[in-house]
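Shown here: the complex without one of its protein chains, the others still in place.
Right, chain A next:
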């Protein structure tokens, strides 16, 4: 698989504070990556370093095959960091024309990209008159001007209202479906869960996990069960060796699996023992639960 970005042993110190500690990961073409981590875990600093705006203390990173200089590589990258930064006194067209000049690409794509993010009607309004959601969409249009190999988004839905969040997510999904590699930094786990295939989890600048979302935890998932004979059900599950922890919360029993078991066979087994379920769901831990487990273990 084609490598887009290779980061090895990256470290950044701000005085005595280590923001990024010996971080290594690789971004392959065609995947959607999420960088997860609580606030202050070094997500933005990492992105700042690979985007040439923050100086690294030690370590290395290389774009594409490592032969192009960082600023030339960035011409093939689309990135939005934290807040959208444009010239407030210029309108959408003027701002995007400037970006085209910097990226050295023709100005023919401006209309297409503004239409993609739904800003074509407001193309002649000054940037400072835009709402936050519009500014964020404008930033996405700008990042897409060069049809980038990789799109880097840092907290793209931060501070937006539900409608704005939805719009941005739809745009991201649309871009991902076109085969563009995406690197999405966020502390909103459901956001990452909805769009990402791979995750990199950071805590205090350290890499806790990097790989596919599915294989993050060696977990077999859990059942949520409800029945009229709750106590018998709980007794029965406790005796069964397939189950580990069993919790009873608000009239719903949550039973964590120690080995693989499908819902059908559990239902059959319980029915044979005379317990009729009124509710049966088999689930995998959500990314949030996995994330919390992972960060707790360390």
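Couple of notes before you dig in:
Keep in mind that, in the parts below, contacts are C-beta pairs under 8 Å (C-beta built on N, C-alpha and C of every residue); 3 or more make two chains touch, one makes a residue touch a chain; residues count from 1.
Following the convention adopted for this analysis, contacts and distances are computed from a predicted model.
Chosen from "ABC transporter permease subunit", "4Fe-4S ferredoxin", "Manganese catalase family protein" or "Carbon-phosphorus lyase complex subunit PhnI", the protein name that UniProt gives for the omitted chain reads "ABC transporter permease subunit".
Note that of A:27, A:74, A:110 or A:171, the residue touching the chain absent from this view is A:74.
From the options A:7, A:99 or A:119, the residue with contact to the unseen chain in the full assembly is A:99.
The chain not shown here touches chain A at positions 14, 48, 51-55, 69-72, 74-75, 77, 79, 81, 83, 85-90, 94, 97-99, 101-104, 142.
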